[in-house]
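Quick notes on the structure that follows.
On to subunit A.
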Amino acid sequence: MDASRMPEAKTEDVLVVEDLVVETAGRNSAKILSGVSLRVAPGETVCLVGESGSGKSVTSLATMGLLPKGALMARSGRILVEGEDVLTARPARLRQLRATRMSMIFQEPMTALNPVLTIERQLEEVLSAHSQMSAKERRDRIRGILELVRLPDVERMCRSHPHQLSGGQRQRVMIAMALVLEPKLLIADEPTTALDVTTQKEILRLIAEIQERLGTSVLFITHDMGVVADIATRVYVMRHGAIVEEGPIQRILEKPERDYTRDLLAAVPALHPREGRAAASREVVLSTSELGMVYRQPSLFRKRQGTVAAKDVNIKLKRGRTLGVVGESGSGKSTVARCVMRLIDPTEGSIRLRGEEIVGLSRGALRPMRKRIQMIFQDPNRSLNPRLTVGDSITEGPINYGSEPRAARERAMELLELVGLPADAVDRHPHQFSGGQRQRIAIARALAMEPDVLVADEAVSALDVSVQAQVLDLLDEIQTRLGIALLFITHDLRVAAQICDEVVVMQNGRVVEYGPTAEVLGNPREAYTRQLIEAAPGRHWDFPNFRPLAPGGPGSIEATA
Partner candidate 1 sequence: MADKATLASAEPVIRRRFLPQIAVSRLRFAPTLAAICLALIVVAAVFAPLIAPYDPIAMNPMERLAPASWAHPFGTDPYGRDVFSRTLYGAQISLIVGLGAAFVAVLVGLPLGLLAGFFRWIDAVLMRIMDGLMAIPSILLAIAIVSLAGSSLWTVLVAITIPEIPRVVRLVRSVVLSAREEPYVEAAIAVGSSLFKIMWRHLTPNTIAPLIVQGTYVCASAILTEAILSFLGAGIGTETPSWGNIMSEGRLYFQLKPGLVFWPGLFLSLCILSINILGDTARDVMDPRLGKGRAG
Partner candidate 2 sequence: MSFLANAAAFRPSRLVRSALLASVVALSGFAAAPVDAQEIRAVMHSGIRVLDPVITTAHITRNHGYMIYDTLLGMDENLKPQPQMASWEVSDDGLTYTFTLRDGLKWHDGAPVTSADAVASLKRWGERDGGAQMMFKSVESLEPKDDKTFVLKLKEPFSYVLELMAKPSGLPTFIMPERVAKTPAGESITDYTGSGPFKFVEAEFEPGVRAVYEKNEDYVPRDEPPSWTAGGKVVNVDRVTWVVMPDIQTAVNAINGGEIDFLEQTPIDLLPLLQANPDLTVEVLSPLGYQTMARLNWLNPPFDDVKIRQAAMTALGQEPILAALVGNPEYMKSCGSMYGCGTPFATDAGSEPIMSGPQPEKAKAMLEEAGYDGTPIVLMQPTDVPSIAPQPVVGAQLLRQAGFSVDMQPMDWQTLVTRRASQAPVKDGGWNMFFTNWIIPEVWSPINNPMLNGGGKEAAWFGWPDDPELDEMRTKFAQASDDETRKEIAADIQAHAFEVVNYIPVGEYTIPSTSRKSLSGMLKMPVPVFWNVEKAAD
């Protein structure tokens, strides 16, 4: 694809947004969008990328006329969908436009579908709201669209409720729902962010196909440069509620004009593994053998066999090294983390912390061990007690182990500086910090215990790429400084590739492949591992260096299909 495919004539544009300004309602209103303009031509896929807070979602909501009432409102600008202004449209008219001319799919397929209504009902009401179809026609239409989105056993699907479907299936339903009336414009707001890579790949392909079939234009909102590289024809880069750069995908990837775009791309971790580090020490600080966790619901009447969350997990972690545990959701990687933390008690196997068995230790006996192994949680917004000052959170542990409050506080300040925060942060509360900063605080809290092992459970997944990069650097730096061993749980192969010395690939609670990162990701032996790598978006592109990786270039199958 090239510039020639870029439409000139604005008139036929499916969507035209002209310097849209959105502000918060109420007394001291703040600008959320300051003059955003963009357009989407028939049949093209436009990506709107930006980090959290850049205002990309607000743009999409505004387009659908779905800005939260009483909270946000469009001050000025126009939003033309097929030439009709959404902002000035009457509510009734606006309702007509939705689902017929423009429709939207959301990030969380779990919450975006109504849990108490059957799939068929939820599709059916779109039709009955916008068309005079007979019941029969509606039935057929629904069956048709569900087949189109490749859902198995359509009849059963129709009868099912959302919770009975997998994440991927739900997202397919969402797509079906959005496209059942074949609108010209499809707005996809982070539609794959909540999904596993493999699923994500399928969904992206699906969208591409359908778009091909129905000639729909897609406005695709994402933060994931990989996805952008795979699917976009044109890209808008947003930041702080404004478009910073716009252009065809190729150009953006190869010669970004703005520093911000540049940073954004540079921050994307390369998929090819880091070169292995020389082992600093032979000492094994953490090891598990035949570790297993089976969840059993107690039942009054019959004995249910439980669900296996982990089975026969054997890992060894040496001082100063980083062991990655990768896998999709439900692969049991978090279970392993929580077991070694003894937040849950494994049902079988043993865990040795610096040679000492910690499975089956009583709360009391465990206490001295706790000191040696600490954890960083996925969501920095929830892992810090909002009511405690940063200082209190950090010093809680040390004080538990008898250090002077005063001394602990001093230490806390040092640590804060160590993790790149001002020392005076001790007296502030978590909500005064950004996600990345909070994660740093969480790290400081963990370090305050001077542990031998640090367990990072999806520690960077919730963060924007730029922040992600910084946190990863921080961890790396700390490791080299303090020689802490790192057990790094992640679903993101790119991250794993960048930080881990060794990786464990898990699937359905079992270890599939275990070895040095270079080998496992370089030339995977197991089909599943390969599958994972295959699925990683934008894997043909070497973002930090603005050039294609392997032959084939950015025009990957998905985008051109």
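Throughout what follows, a residue touches a chain if its C-beta (ideal position, glycine included) is under 8 Å from a C-beta of that chain, and two chains touch if they have at least 3 such contacts; residues count from 1.
Keep in mind how these were chosen: all candidates are chains of the complex that A comes from, given by their letters.
Model, not experiment: these values are computed from the prediction.
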Options 1 or 2 - which one, within this complex, touches subunit A: 1
Complex contacts: residues of subunit A adjacent to candidate 1: 24-27, 32, 51-53, 55, 57-58, 68, 70-72, 240, 341, 343, 367, 370-371, 374-375, 377-379, 382-385, 387-388, 393, 396-397, 400-401, 420-421, 433-437, 442, 445, 449, 464, 466-467, 470
